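Before anything else, here's the structure in question.
A single protein chain has been removed from this complex, and every other one stays in its place.
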Amino acid sequence: MKQKKLTEAFGYLGLVLFSIVAVIPFLYMFSTSMLESSFVIPYPPKLFPTRINFDNYILAWNGNHFGRYFANSLIVVTLSTTFIMIISCLSAYGFSRLKFPGRDLLFGLFLFSMMIPSVTNITPIFTIMKSLKLIDSYFGLTLLYTGISIASNTYFLRNFFLLFPHELEEAMTIDGGTKWTCFVHLLLPLSKPALATFGILTFANNWEEFLYALIFIKTESKRTLPIAIKLFEGQFVSNWSLIFAASLIAVVPILIIYITFQKYLIKGGSLDGTIK
Amino acid sequence: MKKLLIVFVVFLMVCSTIFANGVSEETTKDQRVEILFWHTFSEGAELDNFNEVVKQFEVENPMIKVNSVRMPYEGLQQQVITAVAGGSAPDVMRMDIIWMGKMASMGALASLDEMEEFDKYKENALPVPLSTNFIKDHYYGLPLGTNTTLAIWNKDLLKENNITYIPKTIDELEKVAKEYSNPEEEKYFFTIGGTYCWTMLPWIWSLGGDISSPDFTRATGYLDSPQTIAALKRIASWYQAGLISPAIIGGQPDAWTAASSGLLPLTIEGPWFITKVDTPFEREVSLIPSGKGGSKSIVGGEDLVLFKDSKHPKEAWKFVQYLLSDKAQLKMAEAGMIPTTKTAIEKLDTSETPFLDTFIKQLESTKIRIPSKNFTEIDNYLIVVFEKIIRGELSAEDALTEAAIKVDELLK
Partner (left out) sequence: MRRVSFGFSLCITRKEKKMKILKKSKGLDQWVQALPYILPSLILISLFVIYPLLKNIKISFFNYDILQNKTLDFIGFKNYKTLFNSNEFFISLRNSIIYTFFTVLGQLFFGLLLANLINNARKNQTFFKVVTYLPVVTSWVVISLLFRNIFSAGKSGLVNYFLLSIHLIPNPISWLQNVGTANFVLCLFGIWKGVGWTMLIYFAALQGISKTLYEAAVIDGASSVQRFYKITLPLVKNTTLYLLTVLTIGSFGAYIHVMMITKGGPMGQTRELMNMVYDTAFISWNFSYASAQAVIMGLIIFLLSFVQRKITREMEN
């Protein structure tokens, strides 16, 4: 009993220590955002604000079309996250629970495509987007985001889907189910932790994506949030207190999604009893 | 559940396609020629004034519509490369002068010498900023904004330390700095922002050295000349003796932070240090302390360029001409931009901003960075070379002799 309490206490201590370290940059950003118009990041670093005022937050929201781009991001990222989740689940199911000739080779190709850096891909991608008339459209951007992440998404979900024992599917097939019903009514509900994690990570990734959103959305009124934040940066001087305020506002939706979806990461035993 | 999901997705897709197509329909309706202009003006007075200039241009040229798009600095190079390669380049752009060498040599820009009345604008442009546009015997742009760096003094700090005389020469500066600086207490009189061209060249030039021939074709004989070697040796001695802070080799606090936080009596900076930053201490400007080479500084700024594949070069050129008119230049000057035409500079009213007079004076004694297509590579290479000299890893003679050969290759 004592040992259990001791290990628990140690565990807690570790968590608290790490949390402190994790929170420090945030405090730094937060206290700098409280300063009045600072073109300098305070040196030595200030961790605790001397006064609390949210002027910079109001300025940030009203500047550089921030509010507009925030709304745009909400639309485009929700759309793309949903789309990506659907396509990725289908793809991962195909590569994990279905057998077809060349499956593993094809999956290997997916994996290999993840290994070559894609910085120089920008020009061929531009050519394709242009010829398919996908430039300046959110749908086009969604397709692009899906395409460039499908390999790693398939890999991620496939790992979780592979863990399911075949008995479950066999039981379902005996009861008259098809592959599709297995997928929708059996696999997906039982994969809630994986799907929730996947949803959070995809949302966060797309929310922060800057370069492709910059290059492929041409109309200024349709731009996304990361661009608004970069627009706060000046050529020679940047108003850091304003930029940090803007960055902190931008982080809020990710945290909201995180907190909302993490309750699906319920404690284990998801497979217990289902076979019975 | 499945049905709901499908309905939701379809709904979102419909929304986005409506949203997507909504805006672009408008512009195809009118008869005007539309030109696309990319810029990086900051939000606030700069952008507002510029937009007014654009509006006025459209009033005076009713058949031309200017689609002016503001770009963030980050990712701008990728954007330009992708746009040109993909056939979607803008018509006109306000481009950093540093990119001119590469863009022009790679064939992205249209040469302007043949444009109507080009000579008139060439004559009226400030000579040094104009020279950044002269690549391989042609002019590929005209300067729109210009800036330079000079000596900005922290008067409060000088007063506290009983320094009443502002040094005018490098020798005087060294003397004052020796008395003031104390590396143990991390107290430095001034610093150099880094070992890159923008921060090093004013000192190298003022000390009588240079990194290339005046026609920018050779580095041997210049980068490895006795004057340049002596200049680098001197700068290295400042670091070794603790007169300048370690910011030059990347130490913290960096030059900007130190200057803005009131830690340095002297900083070498551009006009933005005064126009954009409010400091609790009083500042005074003066020309860069002079050495054997005089008081030389470096030129920065933007040039207006036309892209070669533009479908509306005539209209684009009209817009460029308008932006260089005195009316437009002075309007933009209200927001802090230093005009680039001789006539506008004469008309400029600096009564509210007297420090601009000193900047304009320093501008007369400036040089440009090499307008070669490999300038950035040369800069990146020299950063490491200069750092090695400053740190004492290599002697100035050895380092610069080797560097001159390498830079010669890059200048071919």
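Order of writing sets the labels: A and B. Residues in every chain begin at 1.
As a convention for this text, a residue touches a chain if its C-beta (ideal position, glycine included) is under 8 Å from a C-beta of that chain, and two chains touch if they have at least 3 such contacts.
Since the structure is predicted, the reported quantities are computational estimates derived from the model, not experimental observations.
Touching the missing chain, out of B:P127, B:G221, B:G251 or B:G294, is residue B:G251.
Mapped onto chain A, the interface with the missing chain covers residues 3-4, 7-8, 11-12, 14-15, 18-19, 21-26, 28-29, 41, 43-45, 87-88, 90-91, 93-95, 98-101, 103, 109-121, 123-125, 127-128, 132, 143-144, 146-148, 150-152, 154-156, 159-160, 162-163, 179, 193-194, 196-197, 200-201, 204, 208, 244, 247, 251, 254-255, 258-259, 262-263, 265-272. For chain B, the residues touching the absent chain in the complete assembly are 77-78, 81, 84-86, 102, 106-108, 186, 246, 249-253, 374, 376-377, 380, 383-384, 387-388, 391, 393.
Criterion: only the chains that are shown with their structure count from here on.
In this assembly, the C-alpha centroid of chain A lies 37 Å from the C-alpha centroid of chain B. Residue ranges on chain B touching chain A, taken from their complex, read 2, 5, 8-9, 12-13, 15-17, 19-21, 23-24, 40, 42-43, 69-70, 72-75, 78-79, 81-83, 85-88, 252-253, 256-258, 260-261, 270, 272-273, 276-278. Contact residues on chain A toward chain B in their complex (touch as defined above): 37, 39-43, 63-64, 75-76, 78-79, 82-83, 86, 122-123, 126-127, 130, 135-139, 142, 184, 210-211, 214-215, 218-222, 227, 230-231, 233-237.
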